[in-house]
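Note that one protein chain of the assembly has been removed; the remaining protein chains are unaltered in position.
Then we have chain A:
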């Protein structure tokens, strides 16, 4: 195997390591024996504990036993090929790995239990602290706590002052704070939206079909750009059928519908392509219908009578 020079140089290291190993093994044996005695004296009752942790304990112990059996076998010169303990080890390992996500899920609870057991009371940020305490509603002259019920973690309602003691005052997060969306952010959002719209335009879709390896699908699908008018129409139809009434169509509505029909029925889509300047970086050119929808600012209050149908414009 290795040349005799390498063996010679390794020899003192090996001897030192073996001595070290012996000391450590003796210390470990002492500890394990102490632990075994304690367990046998029933110092660690686990009936009321989490069964998951119990299972994990047992599995880890079995793993250790098999592992030490294999080490013994190997140290006395045997081969591990096809040894039954190897299979057992693999099985236990898989089970332990499958238990890991369960462990993750229980982690919060276990940590909290341990902390409560150690400190003896709930911590300050514990959301359970915010459940209603009717006893606190009775006026005690020294303290008036108001703690409200909170459904979500992390959002505090009126977090009360501690009774009597001088604790740091944490202002309650009741009032919505002004949100400054700067012009730059608005611009970015607009760009994002334009990009998304451009990605689903016919030009880009055709390019995708051209370069993708997937088979070409011919589907009887609805128009990919479900326009506002078609959505409105659908909403109207649903309302009419469920309420069993016929809604009148105002002149404005008629005009809108006519315009939408014209635009879709002409060969408009053959020659006019949607705007993909968001992806190419050129100057945006607006299509006609976009302009039209932005015009009306002043909404007439009269004639908004149909209960329940009109959506806010």
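One rule holds for everything that comes next: contacts are C-beta pairs under 8 Å (C-beta built on N, C-alpha and C of every residue); 3 or more make two chains touch, one makes a residue touch a chain; residues count from 1.
To be clear about the criterion, contacts and distances are computed from a predicted model.
*Asks:* Under which of the names "Regulator of G protein signaling 11", "Small ribosomal subunit protein eS24", "AP-3 complex subunit beta" or "DNA repair endonuclease Swi10" is the non-displayed chain listed in UniProt?
*Replies:* Per the UniProt record, the undisplayed chain of the complex is "Small ribosomal subunit protein eS24".
*Asks:* Identify the residue among A:48, A:168, A:219 or A:246 that touches the chain left out of the display.
*Replies:* Checking each option in A:48, A:168, A:219 or A:246, the one touching the absent chain turns out to be A:246.
*Asks:* Spell out, residue by residue, where the missing chain touches chain A.
*Replies:* Spelled out for chain A, the touching residues are 240-241, 244-246.
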